[in-house]
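One protein chain omitted, others in place.
The first chain written gets the first letter, and so on, giving A, B and C; residue counts start at 1 in each chain.
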Amino acid sequence: MIENILSLLIWIPIISGLFLLFFNKKIYILNTYNIFINFIVFILSIFLLLSFNESNAAFQFVEKIEWIPSINIFYHLGVDAISVLLILLNTIIFLIVSFYNSTLIVKKTNQYYASFLIANGLTIGVFSALDAILFYIFFEALLIPMFLIIGIWGGANRIYASIKFFLYTFLGSILLLVAFLYINSSISSFSVISFYESDFSLIEQEWLFIAMAIAFAIKIPMFPFHTWLPDAHVEAPTSGSVVLAAILLKVGAYGFIRFVIPVVPMGAQSLDVFFITLSLIAIVYVGLVAIAQNDMKKLIAYSSISHMGFVTLGFFVIFQLFDNTQSGSDMIISLSGSMYQIISHGFVSAALFMCVGSIYDRYKTKKISDLSGLLNQMPVYSWFFVFFALANCGLPGTSSFVGELLVIMSSFKANYIYAFFASTTLIISAVYSLWLVKRVVYGEVKITLEECIDANLIEKILLFVLAILVLILGFYPDYIMNFMNATLENMTNNIILKI
Amino acid sequence: MITMTHYLVFSALLFCISIAGIFINRKNILLLLMSIELMLLSVNTNFIVFSHFSNDISGQVFVFFILAVAAAESAIGLAIIVSLYRIRNSIEINLINKLKG
Amino acid sequence: MIIENTLNSLMNFIPEIILFIMSMIVLLAGTFRFSTKYVFHITLLSVVTALLLSFQNYAVNASLLFNSSIIKSNVTDFFKYVCYFIFLVQILISRNYLVDKKLASGEFYSLLLFALLGCFVIISSNNLIVLFLGIELSSLSLYSLIALNRSSIISSEAAIKYFVLSTIASGIILFGFSYLYGITGSLSIEDIAKHQNLNESSNLYLFSYILVFIGVAFKFAVAPFHMWLPDVYEGSPLPVTNFIASIPKIAFFVLAYRFLEDNPIINNDNFSKLLLLLGMFSILAGNLFALAQKKIMRMLAYSGVANAGFIFLGIFLAVNNNFSIAAFYVVSYSITIVSAISIITFMSSKKFDLVYINDLKGLSNRSGYIAILLMITLLSTAGIPLTIGFYAKYLILDAMIDRGLIIATVIVVLMTVIGLYYYLRVIWFMFFERGSNSLINTIGKFNLFVLSLIPTSIILIFLFPDYIFKYVFEILT
Partner (left out) sequence: MESLILFIPFLLLLSSIVIGLSPISLNNFYSGIIGTLLVFVSLVLSIIILLDIYSAEEIIYYDDFYKWISVGDLNIGMGYLIDKFSAIMLVVVLSISSIVHLYSIGYMKEETDFKRFFSYIALFTFSMILLVISNNLVQLFIGWEGVGLVSYLLIGFFYKKQSAIKANLKAFLVNRIGDMFFILGIVMVYAAFDSFDYKTIFLNLNKIDLENLEIYFGLSYIDFSCLFLFIGAMAKSAQIPLHVWLPDSMEGPTPISALIHAATMVTAGIFMVGRLSPLYVLTEFTADFILLVGASTALFIGAIAIFENDIKKVIAYSTISQLGYMVAALGINAYTVSFFHLYTHAFFKALLFLCAGSIIMSLHHNQDIRKMGGLKSKLPITYVSFMIGTLCIIGFPLTSGFFSKDLLLEVMLYENSSISFVAYLMLLLAALVTTIYSLRLLFLVFYNKYRDKDFENIREQSKIITLPLIILSVLSIISGYLIKVFIDLPIFMFGVSDIHYNGIITFIEHGILSPATLALVLGFYIAKKIYKDKISFNFIENNLFNKISLIIKSKYKFDEFFILVSDFMKSISFKMSKNFDLGLIDGWVVNGFPKKINSLAVLFKRKSSGYLYHYAFSIVFSLVIIFGIILARVI
């Protein structure tokens, strides 16, 4: 059981989801079923976390089965610390979403839950695939459930948003496929491990880097490729937005740290200034754009983009760090800052989208200009909303601060200009988060509902859990840092060897 | 003295004429059938020439088959034209563009 | 001696012969009132028997029949099996449709059988005459099949267009044949291919090959020789479209394989460039035209053009006799498109023809099952993972990268993204649009079962592709 736990993690949700497609029963049965499956997966991931040996940098729980030997593609799974953490994040978020879904009324409930279950399994597949083509297959397949979730259960403009989402991401990922094929054609293997051992000439690395980086930059999304995200978020149903923000963006980030930077470091190095600039633009410019939004979901979407800017910044400064101080330690700090930002943003954005979603359920509007003084009608919600808004602007003591601090530190060591622009986020994020709070939460009531239900028990519990997680991550980040340490150290050593 | 080349050029010319006939003529479908026949005839000429100059009979066998098939073809073609004519009382080509785009 | 050979040949060729006889019988049965309602069953019976017989004498290694004018090898058998499978699905699905449209007559089925027979002859011909006869047998029966619906104006228009253009094509092919005969002095394809090995390529030989392959391109509907395809798709009855879309493509692929098998001309610069450029251009044009289509059949037709381009790329990539990539593509595309057209056939009823894409509006609300089947099929045509179509495209791209054609690959890939859009449009009409079309036929347990055969196999082959790959690679390299 323990040796193929990853397969269990991947296939239990997928198969039960497929089963759910042809199984339309009473709503409460569906709810219990859905929650049960997600809970099992969650328990399994906890089990994975506990039985994972973080002091060992190599891939663990490796499964390697000949899948298509005739074109040497293997069913090759395995995890290192990064993957484990992301899988855990994934299962937690999906568990929360499954609970949250049980409070909603949606049409075609079984298909709705099925899509989420399948997405859950596929995401775990993405995080644990060690064969490039297997990764690509999970990566692409993940689009389909999200596409359906946005398109079927989405808002008024859902078709435009879903098509944009699908095509844009597909455009990127097919370039990724080309890159993989190219690598395979020269080293005749798709295994990530042999990818790490590959060495290409600089020019090859640059082209490979561009191809792969575009794919993941669209997914994460980085600055010029970001416009699909706000639309997708605005149109997606609440749970969809939660998954999109908390998980799918992370897939892009994961791609960067798993494929782009370790495989073609020289290419990344020669183009890093460009990507750092893009990240800084994302932080400053997109943050400013977020200020101007009148749709709460759009605002949070833009803020996620700007937070992802920190992640990419942390990824790409490592080369200059190495140039300045010929030691790997600063690179590790920077990378772990980015990873921490990824994880923390997962929780914060999920919570924010849940708050917005519930407000939308009650007031039937997401427009900031229509809302005011929620504190008078739904205090519990509003306080959670305030809390997560503060977490979103990186208040110390919340998880967001840790990542931002580490990334700003590292970027300063790389170049003080980067640090200066990066640190403007302290102002910008405060402006958009707290201005939102001022306009929506505080003030006099604008729309008075006859009977405005405050958060029901489940919602209270979920938000409370998320808040606790955010605080714990904020006050005791050391566990996760240590957890990642060996893996990142190994990775940085490889990078240093290759550049 | 007429060499093989002359025959080949001749049949090539026939071929070109027939093809030209297909897209230059814009009135009548029957002319289309004729040019198709012409095309097949040019092919036949080729075969005969080759078989004659390389004393091999199989080419001329082929010609018989081609002729037979050509007959069948034109029969079917005429049938289609008839059914077309039944529906709309003309067989002008430049009326036939219901299907396009 | 001769007797033995002939008998042996007959024994080996028995399935085709049975098809031939049975088609006569079907024709006959159609004429009498008492038997006319059994034509379908007779056809089914005949195809099944033929299939069983051909299973019974499966050729492991190639053998020449009828003093080397017919070849029978595991390749031909493989492709014939695929054709049988496709054909069975087609006739099973199209039965109700034909009854509704008053086309379920003896001549229809017999002509269908003749067309199938023609394709088989093409597949297993080793001699130019037999090949020509095969081509003509299939095309002549197809002309009449298209025109069979006499009341409809578009059918006869489609028929006349297809007739004229494909006779031009066969004229071109014949012209090429004649020169090949002239150069090599033989009608046997083997000798013609061999001839290339003996002395270095003469330009005339090249030109005649180009003529032949332009004919093939026409039959594949590779742009710019594709104009007939959309019109035929739109004009002809759906079962006929279903046939035209799939089986002749396989047949002509085998023809191409015959002509290029261990023939160094494929390494000839001009020739391979021609194949490559035709392929690229076809992908480009097909996707572009498909974007603007409102009618579903025309859309499929243009996507077929794009896929034909991929097939040509596959043939282009078949250096040192590795035709497996192209073969896999042909097979996967054919079964996928058959599944798509069959689903459409199944959905149209007596008073309703599924013509426009937005007739599918809200299909998922009416029958999610069919919607999912169609979605799987379309995703496979687009080459998204979880479907067999992914491998088809994957192999092509992989081989192109190995050839070092990075730029071409990137262009192809971008075209695929454009192509994805119109498949997605169908999907969104089915799933995302509100409301539903009550005229769409969704009942028929057995038909639904038959319909779900191909999508299921699409998914299964995706999950466990290795046997197929091994087999195809083994027989076609």
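Criterion: a residue touches a chain if its C-beta (ideal position, glycine included) is under 8 Å from a C-beta of that chain, and two chains touch if they have at least 3 such contacts.
Keep in mind the model is a prediction, meaning the values are calculated, not measured.
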Visible contact partners (per top-of-document touch definition) of the missing chain: A, B, C
Of C:F289, C:F328 or C:F390, the one touching the omitted chain in the full complex: C:F289
Full-complex contact with the absent chain, from A:I10, A:I133 or A:L375: A:L375
Of C:L88, C:I153 or C:M227, the one touching the omitted chain in the full complex: C:M227
Touch with the omitted chain, as defined above, among A:E66, A:D323, A:D370 or A:D478: A:D478
Chain not shown, touching residues in chain B: 19-20, 22-26, 32, 93-94, 96-101
Contact set of chain C toward the excluded chain (per top definition): 160-161, 164-165, 168-169, 172, 203, 206-207, 210, 214, 218, 224-225, 227-228, 231, 269-270, 274, 288-293, 418, 421
Contact footprint on chain A, counting only the chain that is left out: 164, 167-168, 224, 227-228, 285, 288-289, 291-293, 327-330, 332-333, 336, 373, 375-376, 390, 395-397, 401-402, 405-406, 408-409, 412-413, 416, 419-420, 423-424, 426-427, 430-431, 434-435, 438, 441-444, 475-478, 481-482, 484-485
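Throughout what follows, only the chains that are shown with their structure count from here on.
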Chain whose Cα centroid lies at the greatest distance from that of chain B: A
Pair of chains with maximal C-beta contact number: B-C
Whole-Å separation of chain centres (CA-atom averages), chain B against chain C: 26
Whole-Å separation of chain centres (CA-atom averages), chain A against chain C: 44
Shared-contact residues (touching 2 or more other chains) in chain A: none
Shared interface positions of chain B, touching two or more other chains: none
Chain B partner contacts - residues on chain C that touch it in the complex: 128-129, 132-133, 136, 140, 143-144, 147, 150-151, 153-154, 156-161, 163-164, 167-168, 171, 174-175, 177-179, 181-182, 185-187, 230-231, 234-235, 292-293, 298
Chain C-facing residues of chain B, complex: 15, 18-19, 22, 29, 32, 36, 39-40, 42-43, 46-47, 49-51, 54, 56, 58-59, 61-62, 65-66, 69, 72-73, 76-77, 79-81, 83-84, 86-88, 96, 98-101
Chain A contact footprint on chain C (complex, rising order): 364, 368, 372, 379, 384-386, 390, 394-395, 397-398, 401-402, 406, 409-410, 413-414, 416-417, 420-421, 424, 428, 431-433, 465-466, 469-470, 473
